[in-house]
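Below is one structure; the comments refer to it alone.
Only one protein chain is missing; all other protein chains are in place.
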Amino acid sequence: MNKVRLEAFSDGVLAIIITIMVLEIKIPHGDDLAALKPLIPVVMSYVLSFIYIAIYWNNHHHMMHTVKFVTGDILWANLHLLFWLSLIPFVTGWMGENHFDPLPEAFYGFVLLMSSIAYWILQKRIIKRHGSDSLLARAIGRDLKGKISPVLYFFAICSGFLSQWIAGLIYALVALMWLVPDKRIEIIFKNDPEKK
Amino acid sequence: MNKVRLEAFSDGVLAIIITIMVLEIKIPHGDDLAALKPLIPVVMSYVLSFIYIAIYWNNHHHMMHTVKFVTGDILWANLHLLFWLSLIPFVTGWMGENHFDPLPEAFYGFVLLMSSIAYWILQKRIIKRHGSDSLLARAIGRDLKGKISPVLYFFAICSGFLSQWIAGLIYALVALMWLVPDKRIEIIFKNDPEKK
Amino acid sequence: MNKVRLEAFSDGVLAIIITIMVLEIKIPHGDDLAALKPLIPVVMSYVLSFIYIAIYWNNHHHMMHTVKFVTGDILWANLHLLFWLSLIPFVTGWMGENHFDPLPEAFYGFVLLMSSIAYWILQKRIIKRHGSDSLLARAIGRDLKGKISPVLYFFAICSGFLSQWIAGLIYALVALMWLVPDKRIEIIFKNDPEKK
Partner (left out) sequence: MNKVRLEAFSDGVLAIIITIMVLEIKIPHGDDLAALKPLIPVVMSYVLSFIYIAIYWNNHHHMMHTVKFVTGDILWANLHLLFWLSLIPFVTGWMGENHFDPLPEAFYGFVLLMSSIAYWILQKRIIKRHGSDSLLARAIGRDLKGKISPVLYFFAICSGFLSQWIAGLIYALVALMWLVPDKRIEIIFKNDPEKK
């Protein structure tokens, strides 16, 4: 019962985040090609963030499949994750408007880093409550992607002060890494006799 | 199970897109009739986009009826469609503020073109997974509307540089073409013994 | 099946309309009482519109209870209603910023008038499909409130050019008239043996 409303609320927040980001793309005043040039970095950062939110929604969706009951700490770990994700429209807009300058780019990476840590905490809480033998525990296994991502974000934040391009490339690569469909949970689900 | 959350998320995003567009109609500073004049093209582009999003919601709704299971590629094809639709508030505002000038109007058409291609890809993916004998495959048949629309958008984008009126008229006509209720899926549903 | 998604989409749009209206209350630049004075009409128009959207949500909710199946024309009559309601944040902000000046106030009334007509059309469509003996037909009876409202809006629009206060008062009175709980549908529901 609890779980349905938690999913619905999370879906609502993620749907709003992914959609209001477009409000940060300010309408240009001109109507010629010159007016479009400053839009290029803005649209680039929009695309990147759209993909990130979509990945989080997708993974959150899969993780919630395995949840059987929601406790207070799971609920707040989830709200903590939504808090960091809710800052993405702001850092996306800031990074885009400043053409991927080092400081805004570092803040963008910081919000991604904190989101990945918040996701990891939520995962830990769920496993703790459902047992190390639970569906989710078996599904994530060693959780390589989840462990590498924060390290890559940290590296990107630092490298951005040397070259904006390296940092931007790392953010894009991490997104790409997650885009590869994560079939682990799906597979375990199919083979699990507990779950119909 | 998967399908319910996919529908809910898509509905959420479409509901937000259709509603935040109104935020692009900036409040005029005056309070006389002269203050209203620049609003005319803005409201016209708002009405056009409202109808387009409503059509997409309606068709998406019918298509999803036929879906029995959601795979990773269907999920991402759906997110790809939502990405292009999420840009509609931006191009709507830009076209409206610039009185349907050729370049913003061409970008408006470009976003419609990409949305229609994304819809077509999503349709293809669903049919591929559910078989060429599936409900959806039979329902869309030769899919004349779906095939003509991108061609018309492309034609409108080009003709806009000759006359803004022709392009605007084509966009309105395509919307009108889709407004005619698409009874194909509904009919097949009624005659389908598999589905109760 | 159809009905659930129609309700969910309408709820989503109404929830967004009622909430984004607050974005039209621009943050004042000062931090003293003088900075608050221009906010008074803005907040007044916000309160009025909040009540109107709440009434529409409430009545829509009751009306949908009686619906058993959704046809294409009901669906589009519903979208037509949502279109006019989606303009409320805009006219609310405009009327508030211009201290209930005649022209913005008349436009506010015009959007209310069109919304009430759209609601009436939706009601007619539902009754037409469900029969004049249907739950909704019996529930609304002579539908006095629904018939008086558009007349009062029309009167308010005209009288606003003589006195802004009369128009504002009429809008408030119509809202008050609807706030009185509409028990008709609830009562019929209780006595209806068809519906469990």
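Labels A, B and C are assigned to the chains in the order they are written; within every chain, residues are numbered from 1.
Criterion: a residue touches a chain if its C-beta (ideal position, glycine included) is under 8 Å from a C-beta of that chain, and two chains touch if they have at least 3 such contacts.
Since this is a predicted model, take the numbers as computed values, not measurements.
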Among shown chains, those touching the left-out chain: A, C
Candidates A:Ile16, A:Leu39 or A:Leu152 - the one touching the absent chain: A:Ile16
Chain not shown: contacting residue from C:Ala15, C:Met44, C:Ile117 or C:Ala172: C:Ala15
Options A:Asn59, A:Ser86 or A:Ser134, residue touching the unrepresented chain: A:Ser86
Residues of chain C in contact with the chain not shown: 7-8, 11-12, 14-16, 18-23, 25, 27-28, 31-33, 36, 47, 50, 54, 57-58, 61, 65, 179, 181, 183
Chain A residues that touch the omitted chain in the full complex: 1-2, 5, 8-9, 12-13, 16-17, 20, 23-24, 72-73, 75-76, 79, 82-83, 86-87, 89-90, 93-94, 97-98, 101-104
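Keep this in mind: only the chains that are shown with their structure count from here on.
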Angular offset of chain A relative to chain C [C-alpha, multiple of 5 degrees]: 180
Same-residue or different-residue interface between chain B and chain C, half as cut-off: different
Distance from the mean Cα position of chain C to that of chain B, given in whole angstrom: 27
Distance between chain centroids, defined by C-alpha means - chain A, chain C (Å): 38
Numbers and ranges of chain C residues touching at least 2 other chains: none
